[in-house]
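A single protein chain has been omitted from the complex, and every remaining protein chain is retained in its original position.
To keep things simple, chains are lettered A, B and C as they appear, and every chain counts its residues starting from 1.
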Amino acid sequence: MIEFSDKSQQLQNHLLAFMDEHIYPNERAYSEYMHSVENRWAPVPLIDDLKEKAKAAGLWNLFVPPTLSQFVDHEGLSNFDYAPLAEIMGRVLWAPEVFNCNAPDTGNMEVFMKYGNEQQQAQWLTPLLNGEIRSSYLMTEPQVASSDATNVELSITQEGESWVLNGKKWFITNAMYERTAIFIVMGKSDPENESRHKQQTQVLVPKNTPGVEIIRPLTTLGYDDAPIGHAEVHFKDVRVPLENVLLGEGRGFEIAQGRLGPGRIHHCMRLIGIGQRSLELACERSTSRSTFGRSLSQHQSVREDISKCYSELEMARLLVLKTCSRMDEVGAKGAMDLIAASKTTVPILIQNLIDRCMQIHGAGGLTEDYCMAEGFNYARWCRQADGPDQVHHMALGKIIINRFTES
Amino acid sequence: MIEFSDKSQQLQNHLLAFMDEHIYPNERAYSEYMHSVENRWAPVPLIDDLKEKAKAAGLWNLFVPPTLSQFVDHEGLSNFDYAPLAEIMGRVLWAPEVFNCNAPDTGNMEVFMKYGNEQQQAQWLTPLLNGEIRSSYLMTEPQVASSDATNVELSITQEGESWVLNGKKWFITNAMYERTAIFIVMGKSDPENESRHKQQTQVLVPKNTPGVEIIRPLTTLGYDDAPIGHAEVHFKDVRVPLENVLLGEGRGFEIAQGRLGPGRIHHCMRLIGIGQRSLELACERSTSRSTFGRSLSQHQSVREDISKCYSELEMARLLVLKTCSRMDEVGAKGAMDLIAASKTTVPILIQNLIDRCMQIHGAGGLTEDYCMAEGFNYARWCRQADGPDQVHHMALGKIIINRFTES
Amino acid sequence: MIEFSDKSQQLQNHLLAFMDEHIYPNERAYSEYMHSVENRWAPVPLIDDLKEKAKAAGLWNLFVPPTLSQFVDHEGLSNFDYAPLAEIMGRVLWAPEVFNCNAPDTGNMEVFMKYGNEQQQAQWLTPLLNGEIRSSYLMTEPQVASSDATNVELSITQEGESWVLNGKKWFITNAMYERTAIFIVMGKSDPENESRHKQQTQVLVPKNTPGVEIIRPLTTLGYDDAPIGHAEVHFKDVRVPLENVLLGEGRGFEIAQGRLGPGRIHHCMRLIGIGQRSLELACERSTSRSTFGRSLSQHQSVREDISKCYSELEMARLLVLKTCSRMDEVGAKGAMDLIAASKTTVPILIQNLIDRCMQIHGAGGLTEDYCMAEGFNYARWCRQADGPDQVHHMALGKIIINRFTES
Partner (left out) sequence: MIEFSDKSQQLQNHLLAFMDEHIYPNERAYSEYMHSVENRWAPVPLIDDLKEKAKAAGLWNLFVPPTLSQFVDHEGLSNFDYAPLAEIMGRVLWAPEVFNCNAPDTGNMEVFMKYGNEQQQAQWLTPLLNGEIRSSYLMTEPQVASSDATNVELSITQEGESWVLNGKKWFITNAMYERTAIFIVMGKSDPENESRHKQQTQVLVPKNTPGVEIIRPLTTLGYDDAPIGHAEVHFKDVRVPLENVLLGEGRGFEIAQGRLGPGRIHHCMRLIGIGQRSLELACERSTSRSTFGRSLSQHQSVREDISKCYSELEMARLLVLKTCSRMDEVGAKGAMDLIAASKTTVPILIQNLIDRCMQIHGAGGLTEDYCMAEGFNYARWCRQADGPDQVHHMALGKIIINRFTES
């Protein structure tokens, strides 16, 4: 039923080999480096080395779809063909950056490809595609429910030849990262516009622009996700030239809509990867530890846990693949029901799945000796990313009710 | 991603039309007939009428796979192609018999096709395929955990030219049904055989053989599932000729193994059908009833329920389709991991899903005014059919642990 | 921590002895009688016999609280002291009637005690307290969300010396029962009254009044709950004298409010009883059945199920006892937070608990060979009784939010 293209299958094989050769053997080194390094927000030399290897291996920018393949040196991969690759990368939380396939840079690169002009693409897209710089997407604000994009309050006003930005953002991934050079900022430029969807504008703000203040890193469940991090960022009379607008004044909402579909699904794919790895770890653990005279693997309750994990992963993966397939056929907008289904289903499923796998490991399962605790945090955090699940349930529920009641 | 053959798609369209024209409009009549009829175990005239229509429409014996198509007048349908058809039939609990696609007759017909000799096929398979008689499969026993088929205790001994059967069976679907003519009985013929899997034999016992006693109908959650029913059946010195053995003495376990895969998956397909219908009913209800100043459909909790139902149905359906696809490729034995995953996942999922849909309906949701309560019972019952879920979790957990720990 | 009065403890001992001597030994006889009897709605001789024995044993009308003890020949029991008695009675679904402690008669008797005049009490309360007649309370209507009592639509109009009733009710417990003589009917007498809570009136309607039509019994999950049953009842120009009003015109809502608290908690107590019994059955089963070489009781998953059942029962029981204690101190109105907590927590908890206990029993767990399936139905049904859980969650959520946000 599930048949990936030859290209995808070859890439899967290459990627699996690369993981075996370069990623898994470096997990301990990465972890130790991050524990000992003084500046947790600086680029990690190990990652930089591995990026060169990934480029050389042709495992670079695989997230780019066929419709945007003019920007890269491969023909592009459909969402469906990319899904198993993202899952494999997701097995190690820091691995996606090695392949230039990490959020939010993938989404930001798509924004530049689809909405940037040539000058903007030359200045920012090219170094992003090369992995030389990183980027942030600034949408969420601490004081409003930003899951409704029209609530955004950061003000963007025109003064002479400049846009002037004032306001606050938070949960800005990459903003702590020293390699990050460019911010895509969503703000409100025309609050009186009678169309609630034309009040917003997106502008490009170099991170080092005066008035941009990186206030603090935020943690989720105790993790700072360094070196990438999630930051609170304030804007105080930040000025950028008018040409820094993306697509045009008043078109911020349009860009936001166009950006979100694939990103949500990429998170789901990677979550399945870390979930699958947690299951495999739990299987190993169950055969290597004994209690009360039998190996864990012989306890019926452990077998039931393992059985459920397997079935849930199968279902989650199939749901995501169907969503990808639909997106490939009719675009993200036409697949919004399935995107919402994946978004509301996969993170919580993976959270609970990893919870069980951690429990099978005893107290050690909660530590950094395994990838599970951080994977658990990733799943938990995704239930808020791009809006809390509740908002997506609301939208999906409405769609389904309409579908079966309209005549 | 999911592409059914042209044949399957055409049949889906015909079947949908048939449901609209002949099944849904008769639901009330069927229900009223069953309430008023004195003998609940007699054939239902309405069903007989509809069977003729289904035959005429070419919607007959669709469960037969290509490998067994010599027995029917169509080319056979793969499990994958049959799945959407079984789902549609499952939307009305009594509908599968209209298409000669009901359990346990489908499984029994497969047994006759695969393990019966020509004489047995002529005598029993032909009228079964014609829908003239019904059959029962007698495996489960009240006094032992029959989920382990080797536990079966009903004794089959050879005396002269006869097999003599003594013992008790229960949960024998169809045994109450007056149209049922033939029993396939699993028993123990060689309890001392050193191979635990060669102790069993299956023999054919006409229902009207002296010594066969239909003790009582059994209910599940209050339902007797008339006219099909689940019965307790006792055997007291029941004698049948030696030629009534299926496949051969000592090969009962082998037949049992060969029978079970597709049956479990057919249950899952039909459960998805009744689950899908429950969701659609809940959508309708949510727009037609108001509480506290808003329609139910506007309550966030209702939307979340609907949203979850949709996502869960998608996942369940995809899991079953993947299982079918795998069975079509490598056979039931090679797909036992996915069959176990479906068996342990789908019934409980549908049970909980229907529970939510009933709740949206208020007290009426629990009555016979809707199909939901009986569908709920069907789902609950399937968590025990072919062995309790726990047994299948145990087997699947073991498979998965081995998969990820064997080197 | 939990200390019942001496009186309650003595009654518990007497009641336990009575159950051992008279109830459990008759369970099979009761079940067989109900299966074989032609008229399922007639009084059951066995029940009548046992009622006399219960009266003689001083186990009669124990539900009556101290404040209403003038109506009975004991001093009344607080809710707290009554709780363990109701739990014990609840262990057998048909037992409460033996002690004249069954719903809805207990609630109706309270209505007569608190709101009836002397003539009404003489005519209806006395035979109810004697167990000679039964009664119904007619609130729920099929066409509106009756969980909001102001939605009630059955019209009560005054014509000359009569009230005239027109409308439909359903889920009317006891209405099928031939012993039932009197209906307490809630209707709308003043739909234009500007106070939404003064539009309703309750009147007494003898069941045999012309125009009262018992349309049909309703089932829940396949159970008709005979001989008590839940019926749909229509009123067509039903006339009763003006003196049949309860309390006074326009005071129906007030009575409805005053009736509901204890009734909900009595359901919870009885549910705990059937839940406790299911747990005990599961323990017995787990030691008497073996699979795969070990008794069920040795499987870790079975122990986990049993452990969870025990803890959940403890918690449910404690919550109900605290609710009772609060009701005894400050009345039902002051305890509405805890009543709502019990109402929304206990039925679903017991439903899931019995589900697990049934599963431990294999297929037989779903049949009438055990009390579990019918107990499951009782729990499921209680999630709709007196309004769906959602309505009570809404009210409780609002109370709690206000409690922690008001300054």
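Some points to look at:
By definition in this document, contacts are C-beta pairs under 8 Å (C-beta built on N, C-alpha and C of every residue); 3 or more make two chains touch, one makes a residue touch a chain.
Keep in mind the model is a prediction, meaning the values are calculated, not measured.
Although one chain is not drawn, the whole complex shows that of C:Leu50, C:Leu279, C:Ile350 or C:Ala379 it is C:Leu279 that touches it. Considering the whole complex, the residue from C:Thr173, C:Ser189 or C:Ser297 that touches the absent chain is C:Ser297. Note on the undisplayed chain: of the listed residues C:Phe18, C:Trp41, C:Phe63 or C:Phe80, the one touching it is C:Phe80. The omitted chain makes contact with chain A at the following residues, 140, 142, 145, 147-148, 170-171, 218-223, 289-292, 299, 301, 355, 359, 362-368, 373-374, 376-377, 380-381, 383-385, 388-391, 394.
On the side of chain B, the interface with the absent chain consists of residues 299-302, 304, using the contact rule stated above. Seen across the whole complex, the unshown chain contacts chain C at 1-2, 80, 279-280, 283-284, 286-287, 297, 300, 302-312, 314-316, 318-319, 321-322, 325, 337-338, 340-341, 344-345, 390, 392-394, 396-398, 400-401, 403-405.
By definition in this document, only the chains that are shown with their structure count from here on.
Closest chain to the protein centre (all Cα atoms averaged), using per-chain Cα means: B. Spacing of chain A relative to chain C, judged by their CA centroids, is 53 angstrom. Contact of a single residue of chain A with at least two other chains is seen at positions 300, 302, 304.
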